[in-house]
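Excluded from the complex is one protein chain; the other protein chains are retained at their positions.
Chain naming follows the written order as A and B, and within any one chain the residues start at number 1.
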Amino acid sequence: MISIFYLASLALIAIGLYIVISKKNLIKIIIGINMMDVGVNLLLISIGYVYGGTAPIENANYAKYVDPIPQALVLTAIVIGVSVMALALTIVIGIYRKTGSIELDEILEVEE
Amino acid sequence: MDLQTLFGIFIVLPVLGAFLSYSLGKRASIVATAFSAVPLIFTYLRMGDWSQYTFTALGINMSFELNPLNWFFILMTSLTSFSALLFSISSVKERQNGFASLMLFAVAGANGVLLARDFLSLFVFWEIMSWSIFLLVMRASGESARIYMIFGAISAYFILFGIGIVYHYTGSFLYSAVGGVPAYAWKYLLPIFIVGFGVKMAMMPLHIWAPHAYSSEQSFVAYLSGGLSKLGAYGIFLTFYSFATVGVLAGFGTFRTVTIPGYALALVGAFTAFIGTMLAIFQDDLRKLLAYSSIAQLGYVLVGFGLGTPLAVGGALFHAFNHALFKAVLFLGSAAVIYRTGEYRISELGGIAYRMPFTFMAVLISIFALAGIPITSGFISKWMIYEAAISLKFVIVTPLMLIASVGAFLYSFRILYGVFLGQLHRRHEHIKELPPHMLAAMYILIVPMMVFAVAPGLIFDWINSILVYYGMNGLTYTTFSYQSSVGGANMLVFFVAFMAAFMVAMGLFMMKKARTVDQYDNYLGGEVRTDVELHAAHNFYKPLREVWEPLLKYSTERFYTRVARFFAGGFEEIKKVYTGNPQDYAAYAAMAFIVFFLIGWWLL
Partner (left out) sequence: MIHPVLLIAIPLFLAFLTPIVGIGSKKYARYMAPLAAGLNTLVSIFVLFETFNGPVFDILSGFSPPLGIVLMVGPLGALIALLISFTSFVVSLNCLKYPKEPVVKYTMLYILLMMGATGMVITGDLFNLFVFMEITSIASYGLASFNRDKRGYLGAIKYVVVGSIGSTFVLVGIGLIYAQLRTLNMLDISARLSQMNSFTAIVAFVSLFVGLSVEAEIFPLNTWVPDAYRGAPSQISAVFASVAAKAGIFAIARIIFTIFGYSNYLWFVVILGMLTVIIGEFSAYVERDLKKMLAYSSIAQMGMIVLGFGIGTVLALQGAFFQMLSHAIAKAVLFMAAGYFVYRTGTTKMESIRGLGRNPLIGIPLTISVLSIMGLPLFLGFYGKFYIVLAGIDAGYYAIIALILLASVVEVAYYARFLKIVFDKSAEPKEVTPGDYVPMMILAVVLVIFGVYPYPILDVLSHVASFLAGGV
């Protein structure tokens, strides 16, 4: 059952990478990067997931907890991913201001 | 003598001198001369004080020794460095820029190379010497320095690779451990060391740095050509007669009792001598002429080392010593001409002898030695190598050397005629003789040259001790003569005969009824001629040049330029890996992951 999550996360990473490689629009590229991040986060979460477990909060009613560490990791990773994305978007705004375009092939033509 | 003294005098002292002199500005050369005099005097006094030392550095034992061979070479290099620095007191006064300091670094490096008894120290000091030369050449021309440094790096990396091989097989850096290298590895090791050391002595076809580097500050070049290029000869001597044992060399096969590597070396040497001479003949640039001459002369040394008989090796060592002396004087002479006139093209000079007679005398004597004219020391050393080659009946090596010797006379005649004799240019009417210390710098080198010319037995003492130290038979000699299977030579007889002939010739010369005219005192039937064409040195050896023209178009330098351009084209292609497109880069990352993973899957 959990392997579905694994496969989904791998698919997300692959799709994200494909977007980064193939799409010319910088915003789309950044969306691709973000999708890779999401995929990895999903992977981490599913690693820690215990089937039928609950949130790792101390409670006498439940015996099964999911592993709390991946959740902590994912929280950190999300923060990092968001900040990278914010920074990347800032850079894209800068590129747009300097070159008047966010299409990669147009930008690279005017680079030299 | 202990290690501290040896290390202190030969390495620490020059380095200290380098720092001290850098702070002195214009007077740097004076201090540097003093600092270079100490090792010279010390070397001379310590003859026969052979000993070995070891101390631990970098976790590896660094070993030094003083033996007849490196004593001989240190004497050579110290002499030239001292005289070059003495000369430079005036000649580079205004343009110091660290000249004297770098010279002293080169001295320290050279001394270290010579004293080293293990490869680690050899390499360290070799590179120190190399970068000091690089920076010294750079003072004159960045491009020359670049060419020098590329070849210097090739040389260093060949040596380093060789050291690596030795270390791989023996786990030690000591010279004495080289015996542990198995015979099959010598196939690689021998060419590697020959190329590595050969670059430094401008062996063909690795010589093209020399004309460039030798065009820099001439008083430094006197040391570079006279002293430092001998380190290549030292290295090749070590490779052949210390690292590779006779058995190893003979293992490659023999040709008329000469081992195949030795024969190959002799061939390379003969061609170096021949081609270097031919190129020297047509140079108009005095510095380049001397540079090619320098290349050619070291070719003789290679021949001598290659032939490997005691006579040949002794002759080669003697010739190396001679070359150090006379080539240093010639470069100092060139420095003197440039110092006084600012001109280095032969076609712009002439008649300098009337204004600078003492310089002329020094240059004249050196040229006699260079051309191998009897009663000079250069004659004896060349004659020894010829005799060795003749007695082995080598029909390629011997004629090439003999032609090169005639060629040497041709180009040295150009120096005499084009620069010192002939008509004095009007621009140079006012020039004066050199100051005494600069003349002294030249005559210091002339004196041993004269002494060894008349009494070669004195230097044979030293050479014999080297030959015996490396397990060869000694030479048969007396103070004034030596004997060989072909005949040998007695310098006293030569001296008397030559002096008699000289007197006759002088008498004829004195009876001349010639009139000295001005350069422009010519009748040309109304044709308008430029200054250059009127000059005696213009189109000198034109017929010879016409004969050679078809061959001169093959230039090693152009070949290297073409190779470099070819490689640069390839590098441009390689650089296209960096497309500048982040999407390509992302694709690289994905591919890298796949490839790395597949390799990992396969390996682990």
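A few comments on the model shown:
Everything below uses one rule, namely that a contact is a pair of C-beta atoms (placed from the backbone, for glycine too) under 8 Å apart; a residue touches a chain by one contact, two chains touch by 3 or more.
Everything numeric in this text was worked out from a predicted model, so none of it was measured.
From the options B:T43, B:T77, B:S130 or B:S377, the residue with contact to the chain not on display is B:S130.
Touching the omitted chain from chain A are residues 13, 16-17, 20, 26, 29, 33, 36-37, 39-40, 43-44, 47, 67, 69-70, 73, 76-77, 80, 83-84, 87-88, 90-92, 94-95, 98-99, 107-108, 110-111.
Annotation for chain B: contacts to the undisplayed chain at residues 58-59, 123-125, 127-128, 130-131, 134-135, 138, 142-143, 145-146, 149-150, 152-154, 157, 160-161, 163-165, 167-168, 567-568, 570-572, 574-575, 577-580, 582-586, 588-593, 596-597, 599-601, 603-604.
Note that only the chains that are shown with their structure count from here on.
Residues of chain B touching chain A in their complex: 580-583, 586-587, 590.
Chain A meets chain B in the complex at residues 17, 20-22, 24, 29, 104, 108, 111.
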